[in-house]
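Here the structure comes first, spelled out in structure tokens, and everything after it is commentary.
In this view, the complex is presented without one of its protein chains, the others remaining in place.
Think of it as A, B and C in the order they're written, each chain with its own count starting at 1.
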Amino acid sequence: MSKITLGYFPGCSGLGTSAEYEKSTRAVCRELGIDLREIPDWNCCGSTPAHTVDPVLSSAFSARVFAQGEQVGITDVITPCPSCLSNLRNALRHMDDELFAARVDALTERPLKQEHSIKSVLQVIVEDIGLDSVKARVRKPLTGLKAVAYYGCLMNRPEKVMRFDDPENPVAMDQVLEVLGAEVLPFPLKVDCCGGSMSIPARRSTPHLAGKILDLAGEMGADVVVVACPLCQMNLDLRQGQSRAAGLKYTLPVPYFTQLMAYAFGLSDADTAFKLLAEDIAPAFTCMSRRSDEIKAEEARKAVLAEEKARAAAEKAAKTQAGTETAAEKQPGGKSRANSASAAGGAA
Amino acid sequence: MRIGVFICHCGSNIAGTVDCAAVAAKAATYPDVAYATDIMYACAEPGQDAIIAAIKEHQLSGVVVASCTPRMHEPTFRKTVERAGLNRYMFEMANIREHVSWIGKDIEANTNKAAELVRMAAAKLRLNKELKPKSFPVTKRLLVVGGGVAGIQAALDAADAGLEVILVEKQPTIGGKMAKLDKTFPTVDCSSCILGPRMVDVAQHPNITLYAYSEVESVSGYVGNFDVKIRKKASYVDWVKCTGCGLCTEKCPARKSYDRFNEGVGPTTAIIIPFPQAIPKKASIEREHCRLLTGGKCGVCAKVCPTGAINYAMEDEIIEARVGGIVAATGYDLIDWKIYEEYGGGRYPDVVTSLQYERMLSASGPTGGHIKRPSDGVEPKDVVFIQCVGSRDPSIGRPYCSGFCCMYTAKQAILTKDHIPDSQSYVFYMDIRSPGKGYDEFTRRVQEEYKARYIRGRVSLVYPKGNKLIVRGADTLMGVQVEVEADLVVLAVGAEAASESAKLAEKLRISYDSYGFFMEGHPKLKPVETNTAGVFLAGACQGLKDIPSSVAQGSAAAAKAIGLLSRDMLDSDPQIAFVSANRCVGCGKCIEVCPFKAIQEIDLRGQPKAEVIETVCQGCGLCNATCPQGAIQLSHFTDNQILAEVEALCRF
Amino acid sequence: METVCLNKQDNSFTRAVEERSGQVVSRCYQCGNCTAGCPMSFLFDYPVSRIMRLIQAGQKETVLSSKAIWLCAACNTCTQRCPNEIDVSGVMDTCRQMARRENKFGVHAVRAFVNAFIDSVKFNGRSHEVGIMALYMLYTGRFWTDVDLAPKVLPKGKMAILPHRINGRAEVAAIISRYKQGFSDPELVRARLAAAGGQGAGASAGGDKGSRAGHGKEAAS
Partner (left out) sequence: MSVLNTKELRIIGFLCNWCSYGGADTAGVGRFTQPTDLRVVRVPCSGRINPLFILKSLLGGADGVLVSGCHPRDCHYAEGNFYARRRLELLKGFLPVLGIDPRRFEYTWVSASEGQRWQHVVEAFTAQIHGLGPARGWPEAPELEILNAVAR
């Protein structure tokens, strides 16, 4: 497979709370032939707080990131974090306006000279690498794992800016998990907000919103809630105790989709980085292997049954054939019925 | 030529932003203008009398009226000048209302523009010729397209008046959407009980020929004599032999076919009689579901049919007919609500459409009139109705109100309580629109007597949790977010013009708006006519309306058609093309482009020449613009006349 | 409740919100879909749809002093589902920015968090979670915020006690300080652009004019 080289913006949380996302993303990209060139000395995109203050300030942070990339010839950038993606993408969109761009330049004093693009790691995997290539790398399929994919609010919204997947019923992560072998449950709250950006100043929101998402996932019988956003992950995983204190009945591991990819690709523990999750993923894998054994046993049983059925049908066909011949000899009128019977036998 | 110019004030409609007296004064200076004045209401009787008097007094030979659009009053004033003894085509209009006074407030600019428009009209009038119509016989037969309640009403009224009527219906039965309804608002009487007798009347009326399971293939010709081709789709059942006994539908093994009549609530067979009261009560096979027609094996219906009516080799049949007028009554369809992913996009079985719910309520429906959740067959207790799904929603390109959803939702809430006394209905609405006789009282009754909970707000999300559906909405009057745990969610899906109405409009050469609704001749004064003479509209195809309005419009369309076809002869429009034989070189380009095949080649002393068939020409002028010699000219819109208008502008 | 005198309606606020957000607020017909889908609604003093109504009615004081505009999570659910295609989330963002300008902070904690975040970026060039928490506790006096999480996070080494500082942090700090000094003021920049345009290309603060058009590559896709 041909290698592709892309600029990479890890985002601040990759250095801290989403270290497992960062490690597994790099490992998965390596496996899939995506050469990541990290933007040198990148800065924070400003996240939600910056555009709360002013979109120009927010865009100025993003503009410096692009300028840093430009310096070393990087113009096509990918990032794992939807919040960073949203900020960087919005900055590019806003800067199409000349006055806005000039206002940003007045802050950075480093006007951009080239055109830039920013995409999510998920979009590149699904659209540029392709599900077939992902499938080809699976060594340890996730057969038997019941998963729900949770996308959060930023990945696909607003529709006109993000232009990726369906804004109400996205399927990209579902498809990735399916080719990894997992059973993906149709999760209706895929894009419901978990309140992540408000989890510190408005603490009450976490059990209310994240709790609702985890509760439905648990009720649907999911083993894991798979995510692609560090903010969501922190809110659903790290703060799951807060939700449980407020009445959540389930305990659910919340891995990043890249961690499950790394696992299915058969990569090392250092690459999957499961140990960094707050809620232990081991119980989910226990459920998975139990169910996987059941599935295998069921398949074996079906195979035996099918074989028996085929043998019986063959015998019956042979007998009917013989019978037809004798019947035809005795009674010409009986022929049509016998023929249709043998046709039916053949079809079976 | 002696031209008279009349500048209409139209009360203050024109005079408010145009100095009419100044325009008249200016007009008096134009070439050949013998008399010019302003007038309060030109179209009113005193106004018309004044025009007639002026024609006589000043020996006028042509008249310009500057007033409203010619699409409104050109016929009026043509009759006026005719009454004064002039030829009706020695008349021109300048549109100084819709095109001037109503679209700008600058009196100086408006007055100048009005004067220039009058100059253009006068310049054209100078080249007008007297034109005389020819008369031709009328075919006293009416085609009604669409057998819903509006089409049925139009067909019956016209047939009762003595006209021959051909009724074409796309589905295997007439009855349309009304036949699918359980009850009707605000009287809550049984829909099929009131529609059924009318359907039987259609079947039994000696003047009505019904082609069910048929579509209009093509239409040619013009008012008084349309030639239509009707495609009678293969039903694979000989309807002459079929008695409608229904034995075939009982024995058909393809039992998982989509039930179109029942909106997919429960499956049906491949050979069907849509419902017990169907007219015609004949069986038909839906090809895509039939095992024999798709797989080559089966033939059960042919075996059981007592009259040998099944014919798998049947092919579509084209029927040709000549009619004098056409009523389009093609109705509406529900919008594709599955674009609403936030309501499940069709993934949740217990989210149903209002029309599906009607079939669940109907005693002759697939559930026998018992309300059951499609997922598990359990009787629901909490039923949520969501209104305006696909209505008043600019984000999906449907900004209009569908008009009848508020009322049928109220009716369905009442019926829910009647069917399940311990149930609770919740209705999410934006505004309650109930401006009919007894309608608002009805929407009060559902809340006061039947205790349906009306919540003012849209619903943002519906999702399944366990065996419930969580409905997340807002109560904007309380100013809070609300949630309902529902057993069943009914979407009051908005409506749009029937799926193939645009295609039919093109065949009929009538206009349709951006939503596919057919355009009436005038939004107020010609609600059932179209701009194509002889084509009339009835029912929801013109704009969404409820049953009483559809019936009224059906009758109105019939009345218009009866009026037209009561005449033995019609006058042809003399604004048609004519050929100057000495200029024509016989190249035949006009024959090629004419959309109506109204030009034929003739031999004139050994030379090929074009000749216009006067009764066929529709006066589009395509030939005129095509002719390299300028030999073929459109009367009343000749090259010289149009260029005179251009010059009247450019010279100044 | 106070009677609102409609004759004295202040349209300038409505216009200002429309101009800054680029949205036509009068398109809102109060269907409530934004309120229905809003995840933070339960914490709001005014539901989103009511905020839209208040903007239509020019009720500047009520809107800019509300808690709602500070508690909006910017999740875009309202924008996505608005039948009138109003970027409701963008309107909320605009109101928040306007409130900040007028020194109105309906929810102190949000402001403190925002300030803590921006300060962390100013000091380090990147956001530093432990640092943000420390600053946030300092600004709010909420010293026990999320300390229940510490035993989970710290042993895993997920939260670095020391920030990752970038070499260009002075540059990032300069962006913030230039912002605070009003370098990006639209009138100022517009005037400069006009002056530069008059003198010819290349003279503006922005520099190379040719690069200005179209920073996004995907616009065509």
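Structural remarks
Here, a residue touches a chain if its C-beta (ideal position, glycine included) is under 8 Å from a C-beta of that chain, and two chains touch if they have at least 3 such contacts.
Just so it is clear, the structure is predicted and the values come from calculations on it, not from any experiment.
Shown chains touched by the undisplayed chain in the intact complex: B.
Considering the whole complex, the residue from B:2, B:83 or B:99 that touches the absent chain is B:99. Shown as candidates are B:31, B:276, B:595 or B:608; the residue that touches the absent chain is B:595. Within the full complex, the residue among B:80, B:192 or B:532 touching the omitted chain is B:532.
Considering the full assembly, B:112 is the residue among B:37, B:87 or B:112 that touches the omitted chain. Residue-level contact of subunit B with the missing chain is found at 69-71, 95, 97-100, 102-106, 108-110, 112-113, 116-117, 120, 502, 505-506, 509-514, 519, 523, 531-532, 575, 593, 595-596, 618-622, 624-626, 628-630, 634, 637, 639, 642-643, 645-647, 649-652.
Please note the rule applied: only the chains that are shown with their structure count from here on.
The greater number of contacting C-beta pairs, out of the two interfaces A-B and A-C, is seen for A-C. One simple way to say how far apart two chains are is to compare their mean CA positions; for subunit A and subunit B this gives 49 Å. For this pair, subunit A with subunit C, the centres built from the Cα atoms lie 29 Å apart.
Residues of subunit C in contact with two or more other chains: 42, 77. The residues of subunit B that reach two or more other chains are 342, 461, listed in rising order. The touching residues of subunit C, when paired with subunit B in their complex, are 27, 29-38, 41-42, 46-47, 49-50, 77, 81-85. The touching residues of subunit B, counted against subunit A in their complex, run 341-342, 344-345, 347, 461, 463-466. Across the complex, subunit C meets subunit A through its residues 39-40, 42-43, 71, 73-77, 79-80, 87, 89, 93, 96-97, 100, 107, 109-110, 112-114, 117-118, 121, 125-130, 133, 136, 145-146, 148-149, 152-153, 156-160, 164, 166-169, 171-172, 174-176, 178-179, 183-186, 188-190, 192-193, 204-208, 211-219, 221.
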